[in-house]
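Note that one protein chain is taken out, while the other chains of the complex remain in position.
Up next, chain A:
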Amino acid sequence: MTGRKLTGYWLILPAALWLGLFFAIPFYSLLANSLYDPEGSVLTGYHVSYRFANFADAIRDSGPELWRSLWYAGLATAICLVLGYVLAYAIAFKAGKWRNLMLVLVIAPFFTSFLVRTLSWKLILADDGFIVDTLRFVHILGEDGRLLATPVAVIAGLVYNFLPFMVLPLYASLEKIDGRLVEAAGDLYASPLRGFLKVTLPLSMPGVVAGTLLTFIPAAGDYINAQLLGSPNQRMVGNVIQDLYTDTGDFAAAGALSVTLMVIIVAAVLVYIRRAGTEELL
């Protein structure tokens, strides 16, 4: 092999090592976990028994959390899409000289830890906080109504935490749209609304798809928001997996549930991408 050919392999090496260490090995380990003998424990040790019934058990035992995760993540993604689209559109087309500042503000929350920011939502939504007081005063919430420990709080937390992941890809695809295309639509009898629906929106589909995936996938596996802002009634599948791994030590059930979640998400994403018809736009 010539030196030049070898260079290519040397360049791939760091990425391949990284992928092997932090994806292939953990993924293999996760698959192995999912097929452990459920009788195993931290004390007695674990061994692979190829027990596929682990999956059925996981779905049976954690079905509600699984569905709740998909439902919360879906709702949070939809809300993020609406808020994020408006924001990204404003930054891309209306912000003028404030554009860079607004982009910095979108990214600014990342300078603080995810945990700290979620904890601060606990204060914002607290029972004697300003928001709850106001909502009680206008009778949207009852006398002793609350936000914490409700689905509203968990979904709000998800929306807040994942909004930047929606805004940035949307901005990137909106910003690329040639303003002359929108002018051309107007010239060809499209009102601003029709022009948006027929030109801007279809051309921003790559951003919509990327943004919804970047929001939905981590949101479906998230457990911080449910843990800090919710109650046991808002437990998501991430919380269950965490408990199974760290408290119960039931590696078989934890692994099976993790793999199930992964398969569901991958399948959903494939269907989504095909339905969105974005293969040719990407």
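The definition used in the following text is that a residue touches a chain if its C-beta (ideal position, glycine included) is under 8 Å from a C-beta of that chain, and two chains touch if they have at least 3 such contacts; residues count from 1.
Convention: contacts and distances are computed from a predicted model.
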Inset, instruction - Tell me the UniProt name of the left-out chain, picking from "Pyruvate ferredoxin oxidoreductase", "Sigma-70 family RNA polymerase sigma factor", "Putrescine transport ATP-binding protein PotG" or "Sulfate adenylyltransferase subunit 2". - result: "Putrescine transport ATP-binding protein PotG"
Legend entry - Among A:E39, A:D133 or A:D178, residue touching the chain not depicted: A:D178
Legend entry - Sites on chain A contacted by the missing partner chain, in the whole complex: 178, 180-181, 183-191, 194-195, 198-199, 202-203, 281
